[in-house]
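A single protein chain has been omitted; all remaining protein chains appear in their positions.
We just call them A and B in the order they show up, numbering each chain from 1.
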Amino acid sequence: MTQVVLFNVFNGLIVGAFYALMALGLSLILNLSGVINFAHGGFLALGAYLAFTLIPYIGFWGALVVAPLLTAALGLVIERLLIRPLYGGDPLYGLLLTFGLAYIFEDMTRFIWGAQSLPFQLPAWLTTSLSNEFFFVTGYRVFMIVIVVAAVGGLFAVLNYTRLGMRIRAGTRDLDTVSTLGVNVRVLRSLNFGIGIYMAGLAGVLAAGLLGLSPTIGASLIMPSFVAIIVGGLGSLLGTLLGGLLIGVASGLAAVYFPSATEAVIYVMMGLVLLIRPRGLLGEEGRLH
Amino acid sequence: MTEAALTEAALTRGEAALSGLRGRALDLAVGLALLFMPFWMGAIGGYTELASRIVVMGLAAMSLNFLLGFTGILSFGHAAYFGLGAYGAAMAIKYLDAGTIPAMALGMLVATLAAMVIGALIVRRRGVYFAMVTIAFGQVFYFLAFRWNSVTGGDDGLTGWHRLPIDFGFARLDIFGSDKAFYYFALAIFAVCIGAMAMLLASPFGRTLIAIRENERRARFLGVPIEFHIWLSFVISCLFVSVAGALYALLNNFTDPRALRFDLSGNLVIMAVLGGMRSFWGPLIGAAIFVALQDYVSSHTENWMSVIGLVFVLVVRFFPRGVLGMLRSGAKA
Partner (left out) sequence: MPKSYSCAGIDRRRLMKSGLVLAAAQIASPFVIRARAADAVRIGLDNPLTGTYAANGKHELDGCQMALEGINAKGGILGRPVELVVEDSTSGDAGAAVQKARKLIEGDKVDFLLGNVNSALALAMAQVSNEKGILHIVPGGHTDAVTGSSCHWNVFRVCNTTQMEANAVASALVKEYGKKFYYITPDYAFGHTLEAGMVKAIAKLGGERVGGDLTPLGSVDFSSYLIKAQGMNPDVIIFLVQGDDMLNALKQAVQFGLQNKVHLAGAQQEMEPLEGLPPEARIGTWVLEWYWNQPGVPHVAEFVEATKKRTGRVPTARTWFGYVSTWTCAHAAAAAKSLKAVDMAKALQDYHLPPEIALGPNPAFYRAGQNQLLASLFVGDAQAKGSAPDDLFKVTKVVNGADIADTVEESGCKMTWPT
């Protein structure tokens, strides 16, 4: 039994890392721009579908690099045209706009690629187990962890060691002052949005290796991201990372003891956090109040 | 002095919603249109059930707008209370053999209790955070309905029951057999609810809500207990939305977890915004447009989701004040 529990905890961390990747993109956008990007799942799906289309031409590794970039490019276009005019206004409108975009994304992916699930082909060496004893440690899951660690590491590096990152972090605290200091806030927000969408696209490519590729994968993955952010705390990227990992592990443990509750458990956690520590585990009091 | 100042503040923003000749004319026009909808609906390619659906969604959107448009609080999880009303009524009919009115009362009770509890939990949050938390709680109820298979029927929904004719003693309203009878029943409930809402909005309580929407800090300085008012507004809004939910269950003879999902929440918000958040009848107009549009478009193309999404985007970008908001400012200019 302990073995099963350990396996599930470890596995939960892997899945949690994936949730964290998605949630981080969402959190970035939320923290700086105050926009709840309901279309995040749609961008994820787009990243997956673009990768699927590109694989025959540039292979899996090429697609892994290019697909998120293309998705981020589309994200930049959408930010410029549709979301930028909403900054500073009622958060309602950002929510509604991205909500509508989510509908459009799902419908357009179905229109372009068809309703049927598409067979996403991974390189063979990734799809096998690495050991007989720990059979659930497949090459692909290890690969996922590596990518997530690299992406998260890259993100934190950018945020902490580059000027752009410093501006983003400052902007999250006090955008007015940053603007007064001469930083082009519009461009900052655009780039921030782009980074967030890049993470969504990357998560999409990873998801396609694990799940069936169908137009609805975006919608099914967005809720855990929200919960990760609420649990981890608004305004804290580290919190989001932690939140994602926690809900992954919680789901894994629930699968051992109480399988029907594997999804409900993340909402229970959210409820507990809201009751006991409403700002989230690492959130700051007064954020986006 | 406080009350006068608040009323002044509210009215100077052009809140001519319920007063003035234009207001009365609009009330009359809407009332007549609703009264005869089953008859003119057919002429434009609709059907009686669509009219009932518009009334139900209109009530839901107007209830949401009590909180959204008049108190200025963004709830994106109202589907939860809509759904609780639906499930409460459905379970009462299926398991307790209740009559229509008691069933609706049960649905209302369940949803209102939930709203009271959850409202208390989240009332300190605002803006984006409040919205996220309402979304998340909405999903909790969706899950409950989904997983608690034995009671709620799970994903399949609660089926195997239907609305029963209402026996008033002296008369019998066959709301099951006759679509028109159900429409007028729904319309009657609608009228009672929005009458209550209108009265509340015209009262000092209502004026306070508008003041909170306009400038919460100032209202706080004036000594208004903000959290209590917001909580009460939330509860009232959820109460009426649950009535709409109960009607929805009766309309379909069915309820399922979709009635609790965040897409319904989003649709309700867009209806309110599309019609005009700042006006009383706005959400009803928005609901009528949205329901009819969705019905029409989904019959003609399988890409109706894109069209609906496009509606969201267009409304936000070009009609943020909604149909009635535009008409009002157009007339002024």
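Everything that follows uses one rule, which is that a residue touches a chain if its C-beta (ideal position, glycine included) is under 8 Å from a C-beta of that chain, and two chains touch if they have at least 3 such contacts.
Given the structure is predicted, the values throughout are model-derived calculations rather than measurements.
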{"item": "Options A:Leu69, A:Val185, A:Leu211 or A:Leu238, residue touching the unrepresented chain", "value": "A:Leu211"}
{"item": "Contact with the hidden chain (one of B:Leu26, B:Val55, B:Val307 or B:Val323)", "value": "B:Val307"}
{"item": "Residues from chain A at the interface with the omitted partner, ascending", "value": "3-4, 7-8, 11-12, 15, 85, 107, 110, 114-122, 124, 127-129, 135-136, 138, 140-141, 210-217, 220-221, 251-252, 255-256, 259-260, 262-264"}
{"item": "For chain B, the residues touching the chain missing from this view", "value": "45-50, 53, 146-147, 149, 153-157, 159-160, 162, 179, 248, 252-256, 258-259, 295, 297-307, 310, 314, 317-318, 326, 329-330, 333"}
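As a convention for this text, only the chains that are shown with their structure count from here on.
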{"item": "Centre-of-Cα separation between chain B and chain A, whole angstrom", "value": "32"}
{"item": "Contact footprint of chain A on chain B as seen in their complex", "value": "68, 74, 76, 121-122, 124-129, 131-133, 135-137, 139-140, 143-144, 147, 266, 269-270, 273, 303-306, 308-313, 315-317, 320"}
{"item": "Chain B contact footprint on chain A (complex, rising order)", "value": "30, 34, 36, 38, 82, 85-86, 90-93, 95-97, 99-108, 111, 223, 226-227, 229-230, 234, 260-261, 263-264, 267, 270-271, 274-275, 278, 287-289"}
